[in-house]
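Please read the structure below before turning to the comments.
A single protein chain has been omitted; all remaining protein chains appear in their positions.
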Amino acid sequence: MIRTHERKNIRRNSGNMLILSGVFITLLAVLALVACSFGGLFFVFNRIQTTTDELALTGARKLNEQDRIGQMNNMIARCRQLVYDAHKSHTYAYEDASQLNQLAEQLHDEAREGAILLEAERQKLRVVAVNEAKSAITERYEELKEGHSLVLPWLKVAIPTTPMVEFGYAKDIRSNVAELKGIDDLEMEDNKQSFVLTDSHLYKENIDAKISTDTELHFRISSLPAPVQSTVAPARCILAKQYKSLVAADLPSVCKVEMKLGVDTGIGADAHQEMKSTGIAVATGGEKVL
Amino acid sequence: MSITSQRGKRGGTIAEFGTAFVVLVVFFFIPLVNLSFIAVRYFIAQGLIQEYVHRLAQVEKRSDAYSMLSSDTWWKDFCDRCGVTVSSHVLKLQVCGANSGEKITVNGGAPVSTQWLPGGSKGPCVYTMDLFVDVNVPPIYSGGPSVPGITSPLPLQIAAHSNWENLSRNPVTTEYFINE
Partner (left out) sequence: MNRLAAMSKKLTIVMGITSIAAAATLALAPIAKCTEHVDRPFEWTVEIDTKQLKNQFQYNGSELKELVKAKMSYFKMTDEDNKTDYEDLWYAKSKTLGMERHHKLDITQGDAICIKVKHIGEYTSYDEQRASGKAVMKAVLDAAVNKNMVATIKVPMTSFHTIAAEIENYHFAPAPASTPDNPVDSDMNLFLESEPAGLTQSFAHMH
């Protein structure tokens, strides 16, 4: 028979090592998971970066869809040549061949009207291209946004914010318009005004190539990758340092998308942070002139 | 007979519980926590290198990528701050042809042959910039007898890939930018 005072000295013989080990292992696993999920924030960032790049490419491709910007650039250069030639013929007719003056004047007026129409269409195209690019980006964003959110007890990754979109052009990308020869005077004027690059024989980007004989008319040639021996430049992502904002009313060829992603760790003073990612893409290049 | 001298038959409780517990924590749990930081540092380094190769793949010319790799130090400095030491790195271009199994690796500034260029006979090809970085990832505590991963840095190679972006040609030279 066991006496009471002796019972206190009896050690419990039920085991607790297994339970303790189990608790510690569980705690360790949770700590490891928490640590890895914080480490995995870089993966979250890579994912959002991929999405931003994709949105920028979507917008960029829309800008020069069916080569509309390339065609506009080419036609503007050709309109310029037409106006110059018509003015030259008109001047000759006026000074030396009066019987031709009426015909020359009418053709000159038609050339000017064509230039005015083309400038109006260029401005219309600018608005249309930008709006269509924004719509395409928004549509694609709606498809992709849900896949980013992540909710863990210690980490919350929100849905990325609506992308901010900007349009511009890329440094070192000239126009897609090859130098037009055929009228010696105009060629000399182009060289004098430095409208054409001597190495590539392309017109410079984002210029208003006004002709000296008619400064009222605008001939804006915009930046766009040029075709090289029938190779058309595909749309691609570029680095942030290559992006330039448009200053004048030129046609855009680059789309910049910025997105923010809220990350809430619930720990410490900086519990809520925002990850920002930027994607920049150049539009598809110009095609060969038909 | 004294009850206090009887040991539990189930074997769950030992007299040296305290000591065993200390041994368990010091030799098991703490090394595990120590090791888990290797994983965290690895993930950080992997993510950073992935972001960096993504930038390298967006430059205009392939030679620009190599110049950027040799001049940029920010990514190595960031790795250092996270405890990861970069020992060496290699950048290669991998070209995969249209047929499965057909691929070549171009090292350094070597040109891509015509058949592997866009529009070549092996195409359409996929061009990938591969960055291989040798790193040393240390645990939280390093010291004592050198056991890689436990008491000294673990040498690892991190590989990151990104599609080469610029498949257009230079209007001045007419060469593909991938070959410049």
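When the chains are written out, they are named A and B in that same order, and each has its own residue count from 1.
We adopt the following convention: a residue touches a chain if its C-beta (ideal position, glycine included) is under 8 Å from a C-beta of that chain, and two chains touch if they have at least 3 such contacts.
Because the structure is a prediction, the values reported are computed rather than measured.
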Chains in view touching the one left out: A
Residue in contact with the excluded chain [from A:G114, A:P234 or A:G262]: A:G114
Omitted-chain contact residue, chosen from A:M72, A:M259 or A:A281: A:M72
Contact footprint on subunit A, counting only the chain that is left out: 65-66, 68, 71-72, 75-79, 81-82, 85, 89, 92-93, 97, 99-100, 102-104, 106-107, 110-111, 113-114, 117-118, 121, 124-125, 128-129, 132, 180, 182-183, 289-290
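Note that in this section only the chains that are shown with their structure count from here on.
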Interchain centroid distance [CA atoms averaged], subunit A/subunit B, Å: 30
Residues of subunit B touching subunit A in the complex: 3-4, 7-14, 17, 20-21, 24-25, 29, 32-33, 36-37, 39-44, 46-48, 50-51, 54-55, 58-60, 118-119, 165-172, 174
Of subunit A, residues touching subunit B in the complex: 2, 6-7, 9-18, 20-21, 24, 28, 31-32, 35-36, 38-43, 45-46, 49, 172, 174, 199-200, 202, 225-226, 228-229, 231-234, 236-239, 242, 285
